[in-house]
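Shown here: the complex without one of its protein chains, the others still in place.
Entry: subunit A
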Amino acid sequence: MATTLTRGASGAATSGGTARQAPPRKPRLGRWMADRAVLFIGILVLVYTFVPIGYIIALSFNQPSGRSATAAFEAFTWGNWSTICDPDGLCESIRLSFAVSITATILATVLGTLMAFALVRHSFRGRAASNLVIFLPMATPEVVMGASLLAMFVSLGFDSVLGFITIVLAHVLFCLSFVVVTVKARLVGMDSRLEQAAMDLYANEWQTFRRVTLPLAMPGIVAAALLAFSLSFDDFIVTNFTAGQSVTFPLYVYGSKLKGFPPQLFVVGSLMFLVSFAIVIGGELWRRRRP
């Protein structure tokens, strides 16, 4: 690079006085702004995105004068971070949310992965129809889904058991289509010759699945599971219809709006953000380490 530049410069010099010199550019404010417009707008958008998160983190250190939080920052305290479980029912709701999300994620991921394999790898009567129908839960408004699920559970006589089981059933339902779509995308891009190569190299059907198919599909399956978990964990609408007397974390947040938010809610919010942030960063670092 340096050689090329030097040669270019000497070439220009030897060609005599005809070498045209670029006029020195005068710094102008308009030009300066134009050069940085994209950067400026980008920063604005980022700020816009992060303000609510910053607000939540800030309020998690707030010491409200009354029993519940106010919108104004009154005094700094570490207290809220050590008394997360103090507000009535907060930690119970978090526990229920985790139980529901983890169960729903496992069920939806297993079922959805199997469905994706069936839809991509096998041709059977009704495959085209299945491919279409699987999108329906995604396209259905949650309110409609929630209301119809409640009506169905009640008419089936489930009204006495509304709670964990019905929430999980409902969550698996709407997570399933996202899992199928995500895993399918991965499988479609997979080269079936790799499996043939494995079979050619003395791997029987199970070993081929275990050693080649599954590891290759794994990024898709993991992505699908993470998606299912986050959809399930913060679902409010469908849960609200199917929860009966049970209270998940989103339902708790909504309920406490009426009584006034306890400041510990902001601690939980900050923690959720920090954990997902750590997962994203960790994933990115892991990805860079292994090309």
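In this section, a residue touches a chain if its C-beta (ideal position, glycine included) is under 8 Å from a C-beta of that chain, and two chains touch if they have at least 3 such contacts; residues count from 1.
Assume contacts and distances are computed from a predicted model.
Of "Amino acid ABC transporter", "Aldehyde:ferredoxin oxidoreductase", "4Fe-4S dicluster domain-containing protein" or "Spermidine/putrescine import ATP-binding protein PotA", only "Spermidine/putrescine import ATP-binding protein PotA" is the UniProt protein name of the chain excluded from the display.
When the whole complex is considered, the residue among A:Ala203, A:Ala223 or A:Ile237 that touches the unshown chain is A:Ala203.
From the options A:Val51, A:Val154 or A:Leu194, the residue with contact to the unseen chain in the full assembly is A:Leu194. What subunit A contributes to its contact with the hidden chain is residues 191, 193-194, 196-204, 207, 211-212, 215-216, 291.
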